[in-house]
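The other protein chains are all here in position, but one chain of the complex has been omitted.
Chain naming follows the written order as A, B and C, and within any one chain the residues start at number 1.
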Amino acid sequence: MSGEGVSGCIPFKGVDMNQRAAMDEHRSVVPFWRNERVLKVLAQIVFVILVLAVGAWALTNYLERGLKFSYSFLDEEASFDLAEGIEFSPTDPYARAFLVGVLNTARVAAIGIVLATLVGLVTGIARLSKNWLVSKIAGVYIEIIRNIPLLVQLFLLYFAVIMKLPQIKEAFVLPGPVYISNRGIVLPWPRVAASFGLWWPFLVVALIGAVALLIIRGRSLKHTGRPSFNLLWVVTPLVAVPVLGWLLIPGNPLLLDLPEMVTKSGGVLKVEGGTALSSEFTALLLGLVVYTGAYIAEVVRAGILSVPRGQTEAARAQGFTNRQILSLIVLPQALRVIIPPLISQYLNLTKNSSLAIAIGFLDLYAVSQTMWNQSGRVVEVFFMIMASYLTMSLTISFVMNIVNRRMQIVER
Amino acid sequence: MKVKASTPLVRFFLTLDVDYNMPYDLITKLEGGIMMKGKLCVLFAGLLVLALILTACAPGKKEAAEEEAVEAVGRLQLVKERGMLIMGCNAELPGFGYINPAGDFEGFDIDFGKAIAAAVFGDATKIEYRPLTAAERLPALQTGEVDVLNRNTTWTLTRDSANELDWAAVTFYDGQGMMVRKDSGWKSLEDMAGATVSCTTGTTTEMNLADAFRSRGVEYTPLLFESTQDTNTAYEEGRADGETSDKSQLAALRSAMANPDEHVILDVTMSKEPLGPLTAHGDNQWNDVVRWVVWGIIQAEESGVSSKNVDEMLSSKDPTIQRLLGVSGEMGTSLGLSDDFMVNVLKAVGNYEEIYERWLGPEGINIPRGPNRLWNKGGLLYPMAFR
Amino acid sequence: MQKEKLETAEDIIICQNVHKWFGNFHVLQGVNITVKRGEVVVVCGPSGSGKSTFIRTINRLEEHQRGNIIVDGIELTNDLRNIHAIQREIGMVFQQFNLFPHLKVIDNITLAPIWVRRWSKEKAVQVAMELLERVGIPEQANKYPGQLSGGQQQRLAIARALAMQPKIMLFDEPTSALDPEMIKEVLDVMVELARSGITMIVITHEMGFAKEVANRIFFFADGYFVEHNTTEEFFINPREERTKSFLSQILTH
Partner (left out) sequence: MDLRPEVLKPPRVEVGLLGWLKKNLFSTWYNALLTIFSLAFIYIVLRVIITWVVHDARWEVVVINLKVFMIGRYPREEAWRVLAGLGIVVFLAALTWIFRGAKGSPVKRWLMIGWLLSFPLIGILLRGFSRENRFLPLVSENVWSGLLLTLVLAIVGIIASFPLGVLLALGRRSKLPAIKVICTAYIETIRGVPLISVLFMSQLMLPLFLPPGLRLGTVMRALTGMTLFSAAYAAENVRGGLAAVPIGQYEAARAVGLNKVLVMALIVLPQALRTVIPAIVGQFISLFKDTTLVVIVGLLDLLGIAKAVTGQREFIGLHQEVYCFIAVLFFICCYAMSYASRRLEKVLGVGER
């Protein structure tokens, strides 16, 4: 102990042995209500007991109603039907119904996040455009969308726009063909053919090659400060190898499945083939993308504006071109500001997808409502809903936080 | 993770020619704020007090007292003391329960509520309506939030036994049907292979629909909505090929469509749907009041007493009419009401026929009376004996 | 009975073998010091050596984990009564002033006397005005701290600390956040204060101030007091190598 050496130089003249004894005694008799350390522990215990007491009180009230808490209903036959998402029949158990809902929500959220980011980026940058008209159009879009409740927008979209599209017998047919009616949109979609088994190794090779090139490029960027080759070098093998494979193997590995209008035995018109987006899904997706896009636009704009003017001035003084300033100086700094609020917009989009119930899309919440109505197990289903949304929220913030951290490290 | 100018996306943005030298002041960071005069902690304390006051405004305590009262003296006494009947109802079903442009509830189900209010208070306006969704209607009654629920609710064994509810009577015999477009040419469910059917979720309808198609081995696509109105909109706009619901509802909905003649209700009954008012389990006296008001209204039609002739009928020699109108006997007293309660009811809403004609007849949404005729006219309405 | 006896003691602050850790970092490694009533002590030492942390343990802004601290006969324990008593005896002036920006100058000073000492508002204002006179800024009473210059702010901070009529004043580098032309006005107030007989512990590198008023100078490094001495001796004849090298660094500037 290095302090011992000097202790000799400061004699303790002021305190005699009596006083020391008194002090020791004094310390041992601190009553608990004045003892800071004890009080800290006590405060926590009291708080926890209070919380537990409220919980216990609620639980007693629940039990007094003679209600049971059990998840055994999940194995029972659902006996209702669900049309959206993965295969489901009324004989399937409740658990599968819930899975249908979870997957539907995940689908709408995943696609929505990608599209909303694109819309937000374009609009946010358009808002900063030097072109007065473009900037004003973006501004009007942002202000209108942000100041109207999402649910009102969904009602407008679904009941006042999509429902008013032509009925299926008069469906719009766009070249492709793409069928648009108030039943939804049917698009051509690639379908796996017999020779796909021969082709997919080419895909894998191309992907691995592209990733490897990206890593090499990243390394050289780190060491030399400049990329060793253009991004085109990465894209070329990614495209060229699969095309080569396509030409080499016999037959087409992928076929384009074209939608087609057919008349069923009962006289029902149906568009078969391709991939179908139901009108409920389309309305929800569109609503979420347009709404969240407006918010992301603001995030992007604020991010770009947050880069201090001095940064661009310094770059200009060093002779960078406008383009280089944007890509090397402004965007990397702006991204650090953009990502945290972007995460919360992604979370909002996921949570807002629960409004699906108002327009008949079978998301997690809508399926859950059917489940508790038909099984009567309100509390059990509620906990399942909470757990699912929390899991999704945590997953998104986990992934985005990793991105965020990498971003910050690159910059330092 | 760097964004490069060479990526196509960024290149695209570059053409938009960003003015990234825009003034920085747009992102105002508020650091200190101004020194407002009044102390903010006073404001804070004020808000707290305010929150408490608002909480105190909540009816919690008073209704708690009501709850204790109901255990002691019964719902009838409670309703009388409150001076107001609270009825759970539908707010968006044409003909049965909806809000008119004046903001008032009206419809077939609503009239039975008015009748109960007239029976208890002699005043049909002493009633408050609680619009309830299909999902929340039963809990609302169980927890005592409403005195009576009259919201096209099907009398089923499970609901009657497991959910602690008691039906009072049947006001309307219904069955689940299917409405389709006339030009589809469909006559039965078997014809409807591949059809999309819209349906309200959280009801027995949803399950009956699945059962009906499954038992016939017909493939179909359900389209589920939370409210009847949305279910109907989806069908009417051609989003669905068929709509399923209770036949009465289908008729009501059809009547409100732009071209009612283009739609037909198939001659298929997927289920029995006896609808009527219900009360919380275990309060027999209150349940009796509701049920005898309903039966009284039916009996009035059978005896030919209506809102127009009720005053003349007071001097009728028919003993049934005398008992019904409280001229003789103490029917009302034994229910806990005044003896002339049916006079008040009939003056307020009329007999079953009048109510039916008003809302469901040709002037209303036009549903043929079908099984809802009197027993002696080939229907199912059979009031128990007034004696 | 014991308390009375302790109060009569000549040493107002006694620290014995005080230790503190921040996580694994051993900030205070057995600090020993006694300060007499009315003494002015200057503490100097390299930055990051823990001298700030040390004076903050004296009025419980930081909690020490081992050892004894006795202030005016009251031991600093977990006893809330002792903690409050000690905090009332000690005033503190910070490097960054830490004035309350939402309160006027006069309210900054009267806040604690009114809420802690339970003085009437009139009395508190009267005392506050006297203190403002003493530190030379009576005309600023109705302004907000943000409207004062740095030197005025620090003098206000001293007045605020004095308002609780402490027996001990702690100064944590009171002039290092000030522009050079304002240092003197603050030091003048401190010199006046030192001569009034209040006990002071001052962390500062203003060696002129130290020479003028300090009774003793302590040299603090690596979490303990390396050396202490009377002012003259400290400058003329430092004992330890570390002290010498430190002095050569700060005095050449």
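Heads up, the rule we're going with is that contacts are C-beta pairs under 8 Å (C-beta built on N, C-alpha and C of every residue); 3 or more make two chains touch, one makes a residue touch a chain.
Remember, it's a predicted structure, so these values are computed and weren't measured experimentally.
Of the chains on view, those touched by the hidden chain across the whole complex are A, B, C.
Residue in contact with the omitted chain (choice from B:132, B:178 or B:223): B:132. On the side of chain B, touch with the chain left out of the figure occurs at residues 15-17, 28, 30-44, 46-51, 53-55, 57-60, 63-64, 67-68, 82-84, 91-92, 94, 98-105, 128-133, 135-136, 139, 143-145, 226-227, 229, 233, 236, 256-258.
Residues 40, 43-45, 47-48, 51, 58-59, 61-62, 64-65, 67, 129-134, 137, 143-144, 146-153, 155-156, 159-160, 163-164, 347, 351-352, 354-355, 357-358, 365, 372, 378-379, 382, 385-386, 389-390, 393-394 of chain A touch the missing chain (whole complex, contact as defined above). One chain of the complex is left out; on chain C, the residues touching it are 56, 59-61, 84, 87-88, 90-92, 94, 96-102, 111-112, 115-116, 144, 146-147, 157, 160-161, 163-164.
One rule holds in what follows: only the chains that are shown with their structure count from here on.
Comparing each chain's Cα centroid with the centroid of every protein Cα atom identifies chain A as the most central.
When chain pairs are compared by contacting C-beta pairs, A-B ranks highest.
The geometric centre of chain B is 75 Å away from that of chain C, both derived from CA atoms. In terms of their C-alpha centroids, the spacing between chain A and chain C amounts to 53 Å.
Chain A and chain B have centres, each the mean of its CA atoms, that are 38 Å apart. Counting partners per residue, chain B has no residue that reaches two or more other chains. Residue numbers of chain A whose C-beta contacts span two or more other chains: none are found. Remark: chain C residues 2, 5-6, 9-11, 14, 16-17, 29-34, 36, 68, 70, 75, 77-81, 83, 222-228 touch chain A in the complex. Every residue of chain B that touches chain A in the complex is listed here, in rising order: 1-7, 9-10, 13-14, 16-22, 24, 26-27, 134-135, 162-163, 184-186, 191-196, 201-203, 206-207, 209-211, 213-214, 220-226, 230, 233-234, 237-239, 241.
Residue ranges on chain A touching chain C, taken from their complex, read 1-4, 6-7, 9-15, 18-19, 22-23, 26-27, 30, 34-39.
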